[in-house]
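Of the protein chains in this complex, one is absent; all others appear in place.
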Amino acid sequence: MNLWQSMARRDRVFEFLAPAISPVDVRHGPILYMEDVTVSFDGFRAIDNLNLTIDDGELRCIIGPNGAGKTTMMDIITGKTRPDTGDVWFGSRHDLLTMNEPEIASLGIGRKFQKPTVFEALTVFENLELAMTADKRVIPTLTARLTGDVRDRIEEVLTMIQLADQQAQPAGILSHGQKQWLEIGMLLMQRPRLLLVDEPVAGMTEQEMERTAELLTSLAGKQSVVVVEHDMGFVRSIARTVTVLHQGSVLAEGSMDQVQSDPRVIEVYLGESEEAA
Amino acid sequence: MWLSRPFNERSTRLFLLILVLAVTLVTILHLALPPENPLYVSGYTVGLLGKYLCYALLAVAVDLVWGYLGILSLGHGAFFALGGYAMGMYLMRQIGDRGTYGDPVLPDFMVFLNWESLPWYWHGFDMAWFAFLMVLLAPGALALVFGYLAFRSRVTGVYLSIITQAMTFALMLAFFRNEMGFGGNNGLTDFYDILGFDLRSGATRLGLFIASGVALALGYVLCRAIVASKLGRVCVASRDAEARTRFLGYRVERVQLFVFVVSAMLAGVAGALYVPQVGIINPSEFEPLFSIEIVVWVALGGRATLYGAVIGAILVNYAKTVFTGVMPDAWLFALGGLFVVSTVLLPKGIAGVLAYRRKQRNESDTTEVPA
């Protein structure tokens, strides 16, 4: 049976897709909680009093015109950018603002970048190997061995992202779309509790988009997924809740239909894109 | 064991084989042949080759950080020199009362400066084990402090190169001062013996040459083991996309620090073996020019291959020996030209050329098979 179809079936749980054990505490509330976050660059407020909550297991789409602050929001969550004010909590126990990137990553937050960044000099296989959940301190990394289990997991993901044939090739020679897939594969290897996916389908064909949509929906439930995307068709196909970001703060939130009928959204965003279309 | 991993690689086995053969050959030619024989290797040549081997180890250390970690250190000469000074201090203390002034404890230059007693940091260097430990610890400690500060605040790229250069420059100025207690611009010299062996005897020289060969082999295997491990891949990852590596959960700054310190210690060992073979250590080893020269050995040999570094170090230094003997003025032209050529025309160095030709041969082999 096609792996993709089987994955879309919710009753089967793929062991390798299950999130790794994360210390995140979601018993009393959402998995991600951002309150009154503000960032400015040289006086320009890229994020302006942003409030956002993501529940455990939720699949959330975030849309917004260029420069709305979507990528910046992800930068804040992953520790790349420090906000001027506000709170960012992962579960109820972890204040993300006190941590650096590796610490946040090892809490179980994975990220796919808008511009695909893979390690070009390493092979596809090695890219996945590095992404895998493991003890990432220096000495354990030095002495780590490639066990059969690990190998199996990597092979599974390789099949899934359809790069099994290219596994021994350097990632630098992959096409743009293949790099996107490799990044998604790396995310899967990480098995995070919270996935932040920035424009996953840019550069993909219609079919590949469908596959991505299937994959993301299949992940939701066990993992929380935040997807930023400009492609409205794609968003519609996966979205349950949509958040519209505009000028650094939330403009509207709700189902795709609700959002689309919101006059403010139409004005700033959908209106424009429909005109363009 | 991760340390044994390199032995599974064909290239490492080949490298070690060639090294062992070369060292054995030189030993045999030196010991078994009479001096009249044209193939005889003189004691002078043995010393020269031993020096090249030390340089090769130094180049391997630089390649480890530059080739794999992407950190262009323009200050590795400082680690080399610190290792050399640690060894020099031991050799100084071994002189005992045989110095010109006959003081049983104080080295000549201290007597000359009217110093009453040994500065605190000279204590313990009369014991070989302590001195040899310092050969590792002194450069290691400098690398640790410097690297900790630099990597923690994410100083990378050319900024890092420039401040490593400033570091070695500052150390050079410091070691030139007599007040530092390291012999000022004369440095440490006029040694007698090491571990009880007379430094001027041929047998000691040969011993040091072999020791340099062994150190190179061990250093090479150690670097290979790091490079072939998952840590090695993290190094490459952080070299090419540092931020991305962090988002995968690796503490890049710690990886950098670890490898940087290992590399500094290797450089220190190279310096320590170098000093008894050339008989002197002085602040010129701290010169920025020397550090940057090391980098060009690596660039010429081919970075991120390790064996390329060895080839580069030996070739350039052989060329230097020849040039400075025949046309000393032309050497700087040649060296300068080498910098330009190896970066502009040979970006992958000699190792890159070798790999390319091997690949071409393989391809022509495979196309011939079906025919």
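Note that the chains take the letters A and B in the order they are written out, and that residue 1 is the start of every chain.
The rule we apply is simple: a residue touches a chain if its C-beta (ideal position, glycine included) is under 8 Å from a C-beta of that chain, and two chains touch if they have at least 3 such contacts.
Simple rule for what comes next: contacts and distances are computed from a predicted model.
The UniProt record for the undisplayed chain lists the protein name "Amino acid/amide ABC transporter membrane protein 1, HAAT family", from the options "Protocatechuate 3,4-dioxygenase subunit alpha", "Cytochrome P450", "Sarcosine oxidase delta subunit" or "Amino acid/amide ABC transporter membrane protein 1, HAAT family". Of the options B:Trp2, B:Phe176 or B:Tyr192, the residue whose C-beta touches the omitted chain is B:Phe176. Annotation: of B:Ala141, B:Val155 or B:Ala319, B:Val155 touches the absent chain (contact as defined above).
Only one of B:Val252, B:Ile292, B:Val310 or B:Ile350 touches the chain withheld from this view, namely B:Ile292. Listed here are the subunit B residues that touch the chain not shown: 66, 72, 146, 149-150, 152-155, 157-159, 161-163, 165-167, 169-170, 173-174, 176-177, 288, 292, 295-296, 299, 329, 332-333, 335-340, 342-344, 347.
As a convention for this text, only the chains that are shown with their structure count from here on.
For the pair subunit A and subunit B, the distance between mean C-alpha positions equals 45 Å. On the subunit A side of its complex with subunit B, the touching residues are 78, 80, 100-102, 105-106, 110-111, 113, 117-122, 126, 129-131, 136-138, 141-146, 186, 190.
The residues of subunit B lying in touch with subunit A in their complex are 2, 226, 229-231, 233-234, 236-237, 239-241, 243-252, 254-255, 258.
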